[in-house]
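Notes follow once the structure below has been shown.
Note that one protein chain is taken out, while the other chains of the complex remain in position.
For subunit A:
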Amino acid sequence: MICDQCGERSASVIVKQQQQGQMVERNLCHICAAENHSINIAFEQDPLAIHQLLSNWFPNAQASINPVRKEIATCPSCGFTFSKFLRIGKFGCASCYDAFSPQLNEIFKRFHNGNIEHTGKIPASYGTTLKIKKEIEELRKQMQISIQGEHFEEAARLRDEVKVLSAKLEGGIQDGS
């Protein structure tokens, strides 16, 4: 769906407006929505006022996405409900991510240009194997960039790093741990 205002970007926000006594629904992209003063989006803390956007994406009347779960989903650890999450736009704890997980992909996609998976840094304590796998992926990407930029020395250095990491990974698996 294309944005009603700029006719350029894809629409990601449904804005309900009172116009001459009538409720009008407009489909806006995140940028036009942010510029739209009638929905009072404030810029202080975040690039976009999250709760405003969330409640526009999931208006109460339009509980189309898994309506039952939406009502009952409660985080067992902090007590946040999914409705509360939508209202304030923030999670209460790490467990909220599991408790609300059926809806989260949709939300992350909208905030992160369709992306839902983390591909960056991993804490060392989190698991060496996963860390090494992701590091190799990352080094390969950097290697592609170096080759495209004709930085062959850098690419060779990265390739050696991948080799060392791959060996480490195999070693780890052989240890049977």
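Please note the rule applied: a contact is a pair of C-beta atoms (placed from the backbone, for glycine too) under 8 Å apart; a residue touches a chain by one contact, two chains touch by 3 or more; residues count from 1.
The working rule: contacts and distances are computed from a predicted model.
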Among "Protein-arginine kinase", "Nickel superoxide dismutase", "NADH-quinone oxidoreductase subunit F" or "ABC transporter substrate-binding protein", UniProt's protein name for the complex chain that is not shown is "Protein-arginine kinase"
Missing-chain contact, candidates A:Ile122, A:Ile147 or A:Leu169, resolves to A:Ile122
Residue numbers in subunit A that touch the chain omitted from display: 9, 31, 43-48, 50, 77-80, 88-94, 97, 104, 107-108, 111-126, 130, 138, 141-142, 145
